[in-house]
Every structure is written in C-alpha cells, then in structure tokens.
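Right, I'll just put the structure down here and ask away after.
The complex appears here minus one protein chain, its other protein chains still in place.
This part shows subunit A:
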Amino acid sequence: MSDSTPPPPPAGDAPPAPAPPTHVGSPTDFLKGVVGKRVIVRLTSGVDYRGILSCLDGYMNIAMEQTEEHVGGSVVNRYGDAFIRGNNVLYISAAEAL
C-alpha cells in the first residue's frame, strides 16, 4: 500500500487531483512549507480564518487549530479545530515567516 492519502471527496466538477505541475511544484512547495505555521485563510465570502495550519490537501481542504474567525476585521468566533472545504478558499497566506 503506497498511497496513504484519503480518497478524494465527491465533487460536482472534475476533481483537481495532483496534476503534473508546470513548474517544480510551486504551489505544492508552498503547501509543504506552510504546514504547522500560522496562516490566514480567506474564503470567497470574505471571511478570514487565522490559525495554525494542521494539514491540507490538493483540493485546498484545510484543517486548522486555534482558529479565529474574522468578519469585517474583528474576531467573531474561536474554534479549537476547524475544517474548511477547499472549494470556498480564496487564498492561504502565511502569517509568519516560512
């Protein structure tokens, strides 16, 4: 058993499975480097989630710890653990030096 990744979640459109990158995995390199760091995840809705990135996958599904939910610049909620479905993600930004 070489593949330890979970089966892709059912998606309406073609699942973006890890395709051969145009350039030496720049997004994949970024994702490897950012795990365990503080990140800001902004969704297409404009809501921010700031926390420590636990893990993520090729769909940009995200698991985070110590998450703060920011709406309009102020904290509205805090979650110990948060899972964000990747289709909602606008960007993942490093909040600390990588």
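In the analysis below, a residue touches a chain if its C-beta (ideal position, glycine included) is under 8 Å from a C-beta of that chain, and two chains touch if they have at least 3 such contacts; residues count from 1.
The rule is short, and it goes like this: contacts and distances are computed from a predicted model.
Participant: Looking at UniProt, which of "LSM complex subunit LSM5", "Palmitoyltransferase", "Small ribosomal subunit protein mS25" or "Globin domain-containing protein" names the chain we cannot see?
Facilitator: Looking only at the record, the undisplayed chain corresponds to "LSM complex subunit LSM5".
Participant: Contact with the hidden chain only, please: which subunit A residues?
Facilitator: 16, 19-31, 34, 40, 44, 60, 87, 89-95, 97-98
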